[in-house]
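Below you'll find the structure I mean.
After this line comes subunit A, so read on.
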Amino acid sequence: MKRFAVALLAALFAVALIAALLELPAPAVDLPAAVGAKMAESGIAHPVTAVLLNFRGYDTLLEIGVLLLALIVVLAVAAREEAKQPAVADPVLQTLARIAAPLMLLAAVYLLWAGAFRPGGAFQAGAVLAAAAVLLHLAGLAAAWQKPGKCLRIGLAAGFLVFLAVAAGLLVEGALLQYPPAWAGALILLIEATLTVSLGLILAGLFLFLS
Partner candidate 1 sequence: MTSGLIFACAGVVLFAMGTAGVVLLDHLLRRILAFNLMGSGAFLVLIGLAQRDGMPDPVPQAMVLTGIVVAVAATALALALARRLFALTGGYGLPQSEAKDGND
Partner candidate 2 sequence: MTANEALPLAVIASSLLPGLAIFALPERSVALRSALNLFGALAKLALVATLLAGVAAGEDYAFRYAVLPGIDLAFKADALALLFVTLSAVLWLFTTLYAIGYLENAPHRSRFFGFFSLCVTATMGIAMAANLFTFFIFYELLTLATFPLVVHRGTPQAMRGGTIYLAYTLLGGTLLLAGIVWLNALAGHAEFAHGGYLAAGDAPNWQMQVIFLLLIAGVGVKAAIVPLHGWLPQAMVAPAPVSALLHAVAVVKAGAFGIVRIVYEVYGIEFAQSLDLLAPLAVFAAVTIVWGSFRALFQDDLKKRLAFSTVSQVSYIVLGVALFGPLGTVGGLVHLVHQGIMKITLFFCAGNFAETLGIHKVSEMDGAGRRMPLTTLAFSIGALGMMGAPVTAGAVSKAWLADGAEAAGMDWAIWVLWTSSLLNAAYFLPILWRAWLRPAPAAWPEERIVARGRRETAWLLLLPPLVTAIMTLAAGMFAESPGSPLEWAKLIAAREYRVAH
């Protein structure tokens, strides 16, 4: 009964909303044009990355915070987990992992570099890094992570800290995250590079601290 009612409600909602979507006026604000007009000042050639790290870079700053926060919760909850069982070693998977991991590292570096002018960037690069780490673990080549030591903690937090430090440093001169056009490219590259490492560690950690 409840299932039926909820399903019916959801269906009605979807139909009504779709009907509302079919006739919409043109947007009053033309943001793509504004993005295009300011691209030159952003220090980045690709519009999505420009929005992500410059025009709306503040969103990204908070987003990295959310990710780090999730990792801290995972650590807090997983800290009492029983001893971890070793993964079953599969020779095929191990061989594959041995070959794939360095390639993935390479791919990550490329993605980071490509982000400046085509789809790519720190998050994608970090995700590939993390995938490599997970692959190695699943193949039994890398152990699951225990309680993180000082170095690992610094690695996890470095990207966020650098981002924060840049934001705070720029605040002394102007607004929050207001990159001077001349420095924008360099600063963003610095942030992206450290973020790649930290995001890779965090994403891998979300998996490896739990397993």
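In this text, contacts are C-beta pairs under 8 Å (C-beta built on N, C-alpha and C of every residue); 3 or more make two chains touch, one makes a residue touch a chain; residues count from 1.
Candidates were picked such that all candidates are chains of the complex that A comes from, given by their letters.
All values reported here derive from a predicted model rather than from experimental measurement.
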item: Result, touching chain for subunit A in the complex among 1 or 2; value: 1
item: Partner candidate 1, residues of subunit A touching it in the complex; value: 2-3, 6-7, 9-11, 13-14, 17-18, 21-22, 24, 26-27, 31-32, 35, 47-52, 55-56, 59-60, 63-64, 66-67, 69-71, 73-74, 77-78, 81-82, 123, 203, 206, 210
